[in-house]
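All protein chains but one are shown at their positions in the complex.
What follows is chain A.
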Amino acid sequence: MLDTDTFTTPDGRTIGGTVMDLRNITLRFGGVEAIKDISFDIREGEIRAIIGPNGAGKSSMLNVISGFYVPQEGEVWYRGKPRPQMKPYEVAQQGIARTFQNIALFEGMSVLDNVMCGRLGHMNTNILSQAIWWGKAAKEETENRAVVERVIDFLEIQAIRKTPVGRLPYGLKKRVELARALAAQPSLLLLDEPMAGMNVEEKEDMSRFILDVNDEFGTTIALIEHDMGVVMDLSDRVVVMDYGRKIGDGTPDEVRNNQDVIDAYLGVAHD
C-alpha cells in the first residue's frame, strides 16, 4: 500500500520510499477548522516544503506530525504503520526532531548543554549511576559529547560552545536550535520557518546547512518557509496550503504554475 520505490533526483541524491504518510488529517480548535482533510506524504531523504499564506495551517500541520496536536480525523502513518496516539516526547523518541518558529531554546543553559539536550533520547543511565558519576554515566556522557561535538563542528558554532544561550544574537540562536535538533540524529527533521527574520547572508548560510544536513546525513527534512526563492531552490517537493486546505502538491515547477497557488498568493477574492 505504501510506496517503496526509490528514484534519483536530477542532482544525484537518492529519494527512498514513504517515511511519513498523512491521511485525511482534520484538526479543529473548537469551531475553527485549522486543517481540512489534508493528505500528503514525505519520502525518505527528500526535502519537503510546506508553504502557504499566514494562517494557512502550516504550523498546525507540523504540530500534528510532532504529536503536539492530535487531529480529530485522519491517520498519521510513520514507517509503514499507523501511529497510535502518543505524547510529544514519545514521538521524539521515535526519531522525529524539530525546531520552532519562535526560538524555543533553554535560555538558562549554555549552547553545549542545549545541544546535549538533543541527545536526551539516546541517554538512559539510571539516576543512581548518574548520582555517583561512575562507569556507565560518565562513559555515556563522553560518547554523546562526541556526537554533539560533530554537530557543533558541522554547524560552525565551536566558538560559542560555553556561552549562555541568552547572550546570543538571533541568527546564532536559530543555528543552535538546528544543532539541538540534529544532535538527536533524527530520521525526520521538521523545521518551522528556519529562516524567519534573517538577512540574506544568514539565509544563505542556513540554506547551505539544510542542504548539507540532507546530503551528509541523508536526513529527511520537512520545512515551512515563507521565502519563495529559498523554498523553490531547496525543496524536492512542495505542499501548498491555504485556509487549512491543500491547494497544491508537487515539484517546485509544478507548484509555481498551479493556478490555485498563484491565486492564493496574489490574492483572489474567495467566494
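In this section, a contact is a pair of C-beta atoms (placed from the backbone, for glycine too) under 8 Å apart; a residue touches a chain by one contact, two chains touch by 3 or more; residues count from 1.
Everything below uses one rule, namely that contacts and distances are computed from a predicted model.
Undergrad: Going by UniProt, what is the name of the one chain that was not included in the view, given "Succinate dehydrogenase / fumarate reductase cytochrome b subunit", "NADH-quinone oxidoreductase subunit F", "Leucine/isoleucine/valine transporter permease subunit" or "Glycerol acyltransferase"?
TA: According to UniProt, the chain not displayed is called "Leucine/isoleucine/valine transporter permease subunit".
Undergrad: Among the options A:A184, A:I210 or A:I247, which residue touches the chain absent from this view?
TA: A:A184
Undergrad: Among A:S39, A:Q93 or A:N258, choose the residue that contacts the chain missing from this document, as touch is defined above.
TA: A:Q93
Undergrad: If the hidden chain were put back, which of A:S66, A:S207, A:T220 or A:S235 would touch it?
TA: With A:S66, A:S207, A:T220 or A:S235 as choices, the missing chain is touched by A:S66.
Undergrad: Which chain A residues would touch the chain omitted from the figure, given the whole complex?
TA: The missing chain touches chain A at positions 66-68, 87-89, 92-93, 97-98, 100, 104-109, 113, 116-118, 120-121, 123-125, 127, 130-133, 137-138, 140-142, 145-146, 149, 180-181, 184.
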